[in-house]
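Questions regarding the structure given below will be posed in turn.
Note that this complex is displayed minus one protein chain, with the remaining chains in position.
Presenting chain A:
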């Protein structure tokens, strides 16, 4: 009676007692499972080794170095928090964090809005969409140092491209990289131009998943472009927007190539970023302990954003 009440009984419940625990069959299944899992474990093992050697061990080593004085020749000396104290005594420490924070902020305002709006525009195009997509993506294919050097010429306050255009239009020129007032934002423009291709394509892919009926319904209700963007596009792409926002924060806080190649941290330290300072400690001052301490601080800050990213992506899956 009880059995009849069960609509989908467990398979073993209906099986005869002898067949319920067929040892040979379980062993076969286990072997098969093991064989299948062995494949997975094999791949996992290779990945683990690579990650352990090239990601996790360097992080552990960096953490240790942050509390040591090292010369890589005669052994290390534990110095407690002395490297962190040295950082706090360095006037560039706060400057570097301030510049990094400002760079990230500007990069979010520019680097977040511009690709999104470009994607919305591309999505609206009926013709030559693939052509424009390639155009937007092209800068991503250029090596970062080439981009930096090319823009350095564009920014030349004398015969540079931008000032020539401004002069041609009868507008006042700018010193771009050569002024502490405009140097950081000039680097943000380069970074945005060089990296927006990828984010634009991701936004575009997200936009194309929005059902057309939603726009049609909005249009029938008399919604204009701005209202469609605000009430349909943004809510429908909210998850992608949030994930890319967090990824962008993590990426832009590590900015190094642009200040290294284009300004050397100047003028007047206005483009010294945290990663640039790490580089300077390690490779100019030959002080790996302090460089590691600063890297560790950056790791902690980025860890917060990475945790947020993981939480958001998990919530998105659920």
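To be clear about the criterion, contacts are C-beta pairs under 8 Å (C-beta built on N, C-alpha and C of every residue); 3 or more make two chains touch, one makes a residue touch a chain; residues count from 1.
Basically, contacts and distances are computed from a predicted model.
One chain of the complex is hidden; its UniProt record names it "Extracellular solute-binding protein", one of "ABC transmembrane type-1 domain-containing protein", "Extracellular solute-binding protein", "ABC transporter permease" or "Cytochrome c oxidase assembly protein CtaG". The chain that is not drawn here is touched, among residues A:62, A:123 or A:175, by A:175.
Across the entire complex, the residue among A:235, A:264 or A:303 in touch with the chain not shown is A:264. The chain not displayed touches chain A at residues 35-36, 38-39, 41-43, 45-46, 48-50, 53, 71-74, 86, 89, 91, 156-160, 175, 177-180, 263-264, 266-269, 280, 282-286, 288.
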